[in-house]
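Dropping a structure here in C-alpha coordinates format, bear with me for questions.
As you look at this complex, bear in mind that one protein chain is not there, while each of the others sits in place.
Take a look at chain A:
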Amino acid sequence: MTDISDILIILFILIGAFFSVVTAIGLIRLPDIYSRTHAASKSATLGVMCILIGTLIFFLTEEGFFNSRIVLGIFFVLITAPVGGHLISRAAYNAGVKLWDKSIQDDLAKKEQFEKEKEGSRY
(Lines give C-alpha, C1' and ligand atoms only; values in the text may rest on other atoms or scores of the structure.)
Protein backbone atom coordinates (compact mmCIF):
# COMPACT_ATOMS: atom_id res chain seq x y z
CA MET A 1 0.00 0.00 0.00
CA THR A 2 2.10 2.91 -1.20
CA ASP A 3 -0.32 5.82 -1.14
CA ILE A 4 -0.30 9.37 -0.02
CA SER A 5 -0.96 8.06 3.50
CA ASP A 6 2.33 6.16 3.55
CA ILE A 7 4.24 9.25 2.46
CA LEU A 8 2.44 11.26 5.15
CA ILE A 9 3.26 8.66 7.83
CA ILE A 10 6.94 8.55 6.85
CA LEU A 11 7.09 12.35 6.71
CA PHE A 12 5.52 12.83 10.13
CA ILE A 13 7.65 10.16 11.85
CA LEU A 14 10.86 11.49 10.27
CA ILE A 15 10.05 15.10 11.23
CA GLY A 16 9.29 13.95 14.77
CA ALA A 17 12.53 11.98 15.04
CA PHE A 18 14.46 14.93 13.59
CA PHE A 19 13.03 17.35 16.13
CA SER A 20 13.82 14.90 18.95
CA VAL A 21 17.44 14.79 17.80
CA VAL A 22 17.47 18.60 17.61
CA THR A 23 16.23 18.68 21.22
CA ALA A 24 19.00 16.34 22.35
CA ILE A 25 21.67 18.39 20.57
CA GLY A 26 20.23 21.58 22.03
CA LEU A 27 20.34 20.16 25.53
CA ILE A 28 24.05 19.42 25.12
CA ARG A 29 25.15 22.49 23.20
CA LEU A 30 23.23 25.40 24.73
CA PRO A 31 24.98 27.40 27.48
CA ASP A 32 22.55 27.92 30.38
CA ILE A 33 19.40 26.37 31.82
CA TYR A 34 17.00 28.92 30.31
CA SER A 35 18.04 28.30 26.71
CA ARG A 36 18.08 24.58 27.46
CA THR A 37 14.48 24.58 28.69
CA HIS A 38 13.64 26.61 25.60
CA ALA A 39 15.06 23.83 23.42
CA ALA A 40 13.62 21.00 25.50
CA SER A 41 10.07 22.26 25.87
CA LYS A 42 9.59 23.60 22.36
CA SER A 43 11.11 21.19 19.88
CA ALA A 44 10.52 18.09 22.02
CA THR A 45 6.81 18.93 22.12
CA LEU A 46 6.66 19.31 18.36
CA GLY A 47 8.70 16.14 17.85
CA VAL A 48 6.53 13.99 20.09
CA MET A 49 3.36 15.44 18.57
CA CYS A 50 4.56 14.70 15.03
CA ILE A 51 5.40 11.09 15.96
CA LEU A 52 1.96 10.69 17.58
CA ILE A 53 0.22 12.12 14.50
CA GLY A 54 2.17 9.68 12.32
CA THR A 55 1.09 6.79 14.57
CA LEU A 56 -2.53 7.96 14.43
CA ILE A 57 -2.51 8.06 10.61
CA PHE A 58 -0.78 4.66 10.48
CA PHE A 59 -3.41 2.89 12.58
CA LEU A 60 -6.21 4.77 10.82
CA THR A 61 -5.15 3.73 7.32
CA GLU A 62 -3.50 0.34 7.83
CA GLU A 63 -5.85 -1.15 10.42
CA GLY A 64 -8.83 1.16 10.01
CA PHE A 65 -9.29 2.00 13.65
CA PHE A 66 -9.34 5.46 15.12
CA ASN A 67 -7.35 5.50 18.34
CA SER A 68 -8.82 8.31 20.40
CA ARG A 69 -6.19 7.81 23.10
CA ILE A 70 -3.54 9.12 20.70
CA VAL A 71 -5.62 12.26 20.07
CA LEU A 72 -5.89 12.68 23.83
CA GLY A 73 -2.13 12.17 24.09
CA ILE A 74 -1.42 14.85 21.49
CA PHE A 75 -3.66 17.29 23.33
CA PHE A 76 -2.09 16.36 26.66
CA VAL A 77 1.50 16.83 25.48
CA LEU A 78 0.54 20.10 23.79
CA ILE A 79 -0.79 21.47 27.07
CA THR A 80 1.62 20.06 29.63
CA ALA A 81 5.09 20.20 28.06
CA PRO A 82 5.33 24.02 27.80
CA VAL A 83 4.00 24.38 31.34
CA GLY A 84 6.66 21.94 32.50
CA GLY A 85 9.33 24.05 30.83
CA HIS A 86 7.89 27.22 32.36
CA LEU A 87 7.87 25.74 35.86
CA ILE A 88 11.44 24.40 35.56
CA SER A 89 12.85 27.72 34.39
CA ARG A 90 10.88 29.67 37.00
CA ALA A 91 12.09 27.35 39.77
CA ALA A 92 15.64 27.82 38.47
CA TYR A 93 15.27 31.62 38.50
CA ASN A 94 13.83 31.62 42.02
CA ALA A 95 16.65 29.37 43.19
CA GLY A 96 19.11 31.98 41.91
CA VAL A 97 20.58 30.21 38.90
CA LYS A 98 22.71 32.70 36.95
CA LEU A 99 21.92 33.66 33.37
CA TRP A 100 24.45 33.07 30.62
CA ASP A 101 27.28 35.62 31.07
CA LYS A 102 26.72 36.99 27.56
CA SER A 103 23.02 37.78 28.10
CA ILE A 104 22.41 41.51 28.19
CA GLN A 105 19.02 42.04 29.79
CA ASP A 106 17.28 40.79 32.95
CA ASP A 107 14.01 42.64 33.38
CA LEU A 108 12.69 40.39 36.14
CA ALA A 109 15.60 41.31 38.42
CA LYS A 110 14.95 45.01 37.70
CA LYS A 111 11.28 44.58 38.59
CA GLU A 112 12.09 42.84 41.86
CA GLN A 113 14.60 45.56 42.72
CA PHE A 114 11.93 48.20 41.99
CA GLU A 115 9.38 46.46 44.21
CA LYS A 116 11.87 46.14 47.03
CA GLU A 117 12.61 49.88 46.87
CA LYS A 118 8.89 50.66 46.88
CA GLU A 119 8.42 48.49 49.98
CA GLY A 120 11.35 50.26 51.62
CA SER A 121 10.02 53.77 50.93
CA ARG A 122 6.62 52.89 52.38
CA TYR A 123 7.97 52.08 55.82
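Assume a residue touches a chain if its C-beta (ideal position, glycine included) is under 8 Å from a C-beta of that chain, and two chains touch if they have at least 3 such contacts; residues count from 1.
Here, contacts and distances are computed from a predicted model.
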Message = Name the omitted chain as UniProt records it, choosing among "nitrile hydratase", "Na(+)/H(+) antiporter subunit B", "NADPH-dependent glutamate synthase" or "NAD-reducing hydrogenase HoxS subunit delta".
response = "Na(+)/H(+) antiporter subunit B"
Hidden partner chain, residues of chain A it touches = 69, 72, 75-76, 79-80, 83, 86-87, 94
